[in-house]
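Missing here is one protein chain; the remaining ones are kept as they sit in the complex.
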Amino acid sequence: MSLLSVRGLGVHYASRAGKVRAVDGADLEVPAGSILGLVGESGCGKSTFGRALMGVLPDAARIATGEIVFEGRNLLALSARGRRALRWRRMSFVPQTAMNALDPVQRLRAQMLEVLQERGGLGRAPALARAETLFRQVGLDPSRLADYPHQFSGGMRQRASIALALALDPALVIADEPVTALDVIVQRQVLDVMRDLQARLGIAMILITHDMAVVAYACDRVAVMYAGRIVEAGTAAEVLERPQHPYTMGLTHAFPDVHGGTSALVPIDGAPPILIDPHPGCRFAPRCPFAVARCHAETPVLASEGDHTVACFRAGEAPALRAAAAEPATWARS
Amino acid sequence: MSAVIAAEGLEKTFRVQGREVRAVQDVSLSVKAGEAVGIVGESGCGKTTTARLLLRLEEPTAGRITYDGQDITALRGRALLPFRARAQLVFQNPFDALNPRFTIRRALAEPLRNFGIPVAEHDARIEAVMQRVRLTPSAAWLDRHPHELSGGQLQRVVLARALIPGPKLIVADEPVSMLDVSVRAGILNLLRAARDELGLAAIYISHDLALIRYVCERTMVMYLGWIVEDGPTAELIEQPLHPYTRALVAAVPVPRVEQDRAPLPIRGALSDKPLHGVGCAFRDRCPLAFARCEAETPLLRPTTTGRRVACHLGEAA
Amino acid sequence: MARHIAERLGHLLLVLWVVASLTFLMFRLMPGDPTLNFLSPTFNEEMRAALLRGFGLDRPLWEQYLIYLGKLLTGDFGQSFLQNQPVSRLLWDALPNTVVLTLVSLVLAYGFGIVVGAFLAFKRGSVAEGFAIPMALATRAAPEFWLGMLLLALFAFQLGWFPTGGAVSPGGTMGTLTDRLTSGDFWWHLCLPALTLTLFLQGLPLLLMRATMLEVLNDEFITMARMKGLSRWSITMRHAARNALLPVVTAFALGLGASIGGNVVIETVFAWPGIGRVLVTAVQSSDYPLAQGAFIMIAFVLVVMNTVADLAYAALDPRVSVGARK
Partner (left out) sequence: MRGSNIWRFLKSEPFAVAGGAIYAVIILLAVLADRIAPYNPREILRVNRRIARYVPISPEFWLGTTAAGKDVLSQLIHGARAALEVGITAAVAVVAIGTLLGLLAGYLGGWVDKTVTRVADIVLGLPFLPSMLVLAALTHGGTSTVIITVTALLWPNTARVIRSQVLSLRERAWVEAARVTGCSNARIMFVHVLPQVLPLAALYGSVAIGWAILAEAAASFLGFGDPEVVSWGVMLQDAYANQALSRGAWNWFVPPGLAIVLMVLAGFMISRGSEKLLFPKLGDQ
C-alpha cells in the first residue's frame, strides 16, 4: 500500500476566458521512504498538483474531481478542520524562492518556534532546542536563527525552508522547484542535503521540477506530467533510459548533456496546450510525431507493465519509437 | 583577421550602500568573426557586467575596449551609434524585452529608424529577419502585441530585432534560461545557424555549462570578477585545470541515472565579503590552496596551446 | 542605519531653513501696509516712521532677514501688531489646543481605521465591504468644514447636546494646559471638533490598511502560513497585520504633520482657539508677525513629522534597520 495514491485528480481555475483544467485526471502512486520526481514543463499543472495535495490553492482554484488517499485516508473526504490538522504535521512543503515564502519582518527563530509550538505543541525550550538541531541538520549555524530572511543568501534560505518543512517529522515533504533559482554548486549542496535527510529520516519526498538532470540526480522514481495529466511513471532508470511515452522521449532529447556530444538538440515543435477546452483524445497528439487517428479520438488510460506505467496507445512499440525519436528529422515537421 | 571585439584589463566597481563591490577585475578577451565564446560562472561572478561593458551599456572603471580595432572606451551618446548598430544584445527574459505597447512590426522598425536605415529598405529587412527566425508567414505575427505571443515566439522576435541592423557581434545573456526545455533547442539552433551563415562574432553568457558546450567553441570561467580559466569548451569540461572549474563541472547534473554523486571538491559557500587585495580570490574555498595562493594574485597565463589558467598549482615552485 | 538617520537629519535642517526663508519672503510680499491697521489717521509721518523702526521694517531686506533668522533660532517670533505681546506667547498658548485636537482625532481615526480596515480585508467580498468602501471614500471626499457645519447644525444648534464653539464656556478661562486637560468643560467643547476631524481622517487608514492587508494576504509567505496549518486568525493578525502596519504607521506620522496645518478650517468652524485659528485671524487682520509665527510653527511641525515618518518606517522595517546580508 503506497503512502500516497492519487486517482483522477482534477483542479479547475475559474478565469475570465473560461474554466482552466490545470490538473485534469491525474493519477500517481508515491511509496513511503522514496524521492519521486514530478517533471514537466511550465503550465503542465505540476505546481497546482503539489498545492492540491497540501489543500492550499489560490482563491480561483478548487479541487473538482478525484481522490487523494494519504496514509489510508481520502483527504478530500475530511472536513476542513480535519485537513488542517494534518498540514505540516504529516505533510509539509518547500517553496521555490524562499525569499518571499518567509515572513520578512520576523526572525527565523520566531518562524521556527511558531510551527514547533503552535502546530507541534512543544514548549518554548524544547522547541528552541529542536530548531537548533534542525538548522544543524540542514548545514546552517544555529546562531543564524536570530537573523531575518533578507540576511540569508539564496542557498541558506532554501536550507532554512527545508528545516522548517522537517520541523514536525512529516511523512511526506512536497518540494516545488526547490533548487531552480539556485546556482549549480549551491543547487548540488541543497539537493545533497535533501537526499541525505530523506535517507536518514526515511520520509517520502515529491520533488517538482522541469529539469530532467536534477530528477536523474536526486530521484528514485519519476512521473512525467503533460497538460494536467501524468503520462508516464516508474523508476528513474526505466523512465529516463527506457521511456515509453513520446513526450518523455522528446524531453530527454531536448536536454543538453554537459558531457554529451554536440549532436543536434531536438525541439518539440508547437506550443504547450491551452487547458481551457483541451484537445480531445491524447493531449500530446497535436505535437506527437507518432500520433495516429486513435490518438486524436480516444483518451489513453495509464496502463502499467510491471513497475512502469504509461498512457499511450503505441506504448507496445516503444523500442522502435525510441530509435526514431533520436533522429531530429522525426520531430522537424513544421 | 583582427578581433571584432576585444578588451584589455577591464575593471568595473560599483558603490552599493557605501560598500565597494568589484564586479569585474582585470578581464581581457577577444572574439573574432564567426567565433562563439562562452562566459560561464555563478551569479555575481561578473559575467553579465562584462557583457554590458563590452556593449558599453556600462562605463568601465578601467581598461580598454576596441571594436574592429577602433577604441570605443571613451565614446559616449551619439558617438556610440555606429558601434551600437554593429553590436546587438539578445535578452534573457523574452517576456520583458519588448515594449508591451508596440506591435512586433514597430519593435523591429525601431532599430532601423534609429540607425538611419532608409525607410524603403525597412519592409524587406523585416521580412528577411522574420524568415530567419522562422516566424512565417510574417503577416500573421507583425501586427500582434507581445502579450499575444508565447515565450519561444517572443525570444525569436528578440533575436530578429538583434539581427535586423546587420550586426557583426551578438551578445546573448542567458538566452534560453526562461524558456521551456522543448522550446530551448529551437532558439539555440537559430542562434547557431545565424552565427554560421552571417559570420557573426558571438558571446554567450550562461550559468549552464551544458548549454555553453552546445553553442560555444571556446569558454571562459569567471569567479568573483576574475577570469580563472579560458580554453576550448570540450577540453575545459573534460579536463578542467582550475580547481573552481573542476567543482563547477562536477556540480552539473546529467539526465542519466548513473552519474557521479561524490561530494564536490569545494568548501563553504560564496561569502558576501569577497577577499579583495592580494592573493587568489578562490583561496578560501579551494581544497588545494597553499601559502602562495595567499601571498600572490595568480595571473591568467597560457599553458598548453590555446588554454589559459589563473592558478599557482601548475607553476614552478 | 545610523548613516540613514544622520542623512535624514541633515536633510531636515536644510528643509527647515528653506521653509523659514520662503516664509520670510512670502510675508514680506504681503499686500497692504503692515502698519495700517492700528494707525489712526491722525498719526503724522514722523510717528509712523518711528513705529516702522520699532518693528525694524525700515532696514534693508537682507538685514531684516538676518535679524529674523537670529530671532528664530532663539524662538523669538517678534511682537504681534494687534495684541501688543510677544508672538511666541500667543503661539505657545494656542499650540496645545491644536495638538490635543489633532492627537485625539488621529488616535481615534487610526484606531477605528486599522481595525475596520483589517476586518474588511479579512471579510473580502462581503456586503460590509460594498457599504464601507464608498462611505470611507465619501468621508475623504467631503470638505472638512462642511462636515463640521453638519455636526454643528445637528448636535449643537438642533439638539443642543454640545456647545456651538470655542473651548471654554462663557465666563470660564482656559488656564494652563493641565487646567484644560483636567476641566470637563474643555473636553465637552472638544467633542464636536474632534468628532469632525476623526470622521475626516479615518478614511485614509481604513482604505490603506485594507489595501495593504489584501496585498500582503496574497504574498507567498501567507500561502506558506496557510500550508503550515496556522489558523486564519493568527495568520491575519500575526503575519498580515504586522506587515500591513508599516505603511499605516508612516501615514500616521504624515497625517499628524499634515492635519496640524489642515485644522485651520475645523478650528475656524468651531472657533477652536488653536494655532490654525490664530493664523486665520492674523492673516485676515494683516497682523503679519503673528501670522508669520503661526505659519512657521505649523510648517516646522509638518517638516519634523515628515522626517519622523521616514525614520519610523526605517526603524520598523528590519529590511532597512538591520542592514544587509551577514
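To keep things simple, chains are lettered A, B and C as they appear, and every chain counts its residues starting from 1.
Throughout what follows, a residue touches a chain if its C-beta (ideal position, glycine included) is under 8 Å from a C-beta of that chain, and two chains touch if they have at least 3 such contacts.
Everything quoted here is computed from the prediction, not taken from an experiment.
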Query raised in the report: Who does the absent chain touch among those shown?
Result: B, C
Query raised in the report: In the complete assembly, which of C:174, C:217 or C:291 touches the absent chain?
Result: C:291
Query raised in the report: With respect to the chain omitted from the figure, which of B:2, B:99, B:136 or B:259 is a touching residue?
Result: B:99
Query raised in the report: Taking the entire complex into account, which one of C:6, C:26 or C:181 touches the absent chain?
Result: C:26
Query - Identified contact with the non-displayed chain, of C:258, C:290 or C:311 - result: C:258
Report task. Could you please point out the chain B residues that touch the chain left off the display? Result -> 55, 57, 77-78, 81, 84-85, 88-89, 91-93, 95-101, 110-111, 114-115, 145-147, 158, 161, 165
**Report entry** Where the missing chain touches chain C, by residue
**Finding:** 11, 14-16, 18-19, 22, 26-27, 29-31, 134, 137-138, 140-146, 149-150, 152-153, 156-158, 164, 258, 260-262, 264-265, 268-269, 276, 279-280, 283-284, 286, 291, 294-295, 298-299, 302-303, 306
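Here is the rule we use: only the chains that are shown with their structure count from here on.
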Query - Pair of chains joined by the greatest number of C-beta pairs in contact - result: A-B
Query raised in the report: When the centre of a chain is set as the mean of its C-alpha atoms, what distance in Å lies between chain B and chain C?
Result: 56
Report task. Using mean C-alpha positions as chain centres, tell me how far chain A is from chain B in Å, no decimals. Result -> 32
Requested in this report: Any chance you could list the residues of chain C touching two or more other chains?
Outcome: 324-326
Report task. Hunt down the residues of chain B that sit against at least two other chains at once, touch-wise. Result -> 272
Requested in this report: Report the residues of chain A in contact with chain C in the complex, numbered from low to high.
Outcome: 54, 56, 84-89, 92-93, 95, 97, 100-106, 114-115, 118-119, 144, 147-148, 150-153
Query - Contact footprint of chain A on chain C as seen in their complex - result: 219-221, 223-230, 234, 238-239, 242-243, 246, 317-319, 322-326
Query - Touch list for chain B against partner chain A, complex - result: 42-43, 150, 152-153, 180-186, 188-189, 207-211, 213-214, 237-238, 247-249, 251-257, 259, 261, 263-264, 266, 269-270, 272
